[in-house]
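A single protein chain has been omitted from the complex, and every remaining protein chain is retained in its original position.
Moving on to chain A:
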Amino acid sequence: MAGQSDPHLSVFSPPEVEFLAEDEMVEIIPKLSLGSLHMICGDFGPFRPNIASEVPLWLAVALKKRGKCDIRAPDWMSVDKLMQILEAERESPREFQPLPFHYIEISKLLFEHAHDNLQDIYMVRSLIEDIRDVRFHKVETGLQTISGRTHAVKLKNLSAMEVNIVRPFMIRTLQAFYKHDSPHIIQQPERSGSRRPQAPDRGPRRDLRSR
């Protein structure tokens, strides 16, 4: 299903990533009495009023829209937790803090549909924005270090949406560097003295080696 938006780049569009994020489980507190729901992805319920239950986000949002449940905010979406994560993100310039893989999408869906179930919503929203900015800045500085010698890039704890944003750029970058640094193009300079008059041309090569 990847690449509906652009078959050449094989990327997901942001709404497609959001769709994937809707499979994450959240806790709801139903306001209705309902038997088990038998879905392809599993059975959910039975639901009893005021007894918490775990359901996928899409089901939670659908029930919430009809006023049939309250969504309980995940643990990591509290001001204290996010403050800690933001601090840690700022302190370690080379590492990403572990956050849910779909934290951007989940938080957006909850802000949109369950704003009355969240506490300190403005604070949480701006903290998540800050965290995302700090992390994206790290990605950008990481991208700067890509050179011809780069064969792979390790990005631990990067989230789905962040990966999706940099994917097209990063793929093309790695391809381009791979192409330009192939030994087929960059041949060893000849040893014979006949080429000596062109020696100043090798300035760029020296620069590259010292890196």
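Quick note on the criterion: a residue touches a chain if its C-beta (ideal position, glycine included) is under 8 Å from a C-beta of that chain, and two chains touch if they have at least 3 such contacts; residues count from 1.
Assume contacts and distances are computed from a predicted model.
Enquirer: Looking at UniProt, which of "Autophagy-related protein 16 domain-containing protein", "Exosome complex component RRP45", "GINS subunit domain-containing protein" or "Piso0_000551 protein" names the chain we cannot see?
Expert: "GINS subunit domain-containing protein"
Enquirer: State which residues belonging to chain A touch the missing partner chain.
Expert: Within chain A, the residues that touch the unshown chain are 5, 9, 11, 13-15, 18, 108, 112, 136, 140, 143-144, 146-148, 161, 164-169, 172-173, 176-177, 179-181, 185-190, 195, 198, 201-205, 207-208.
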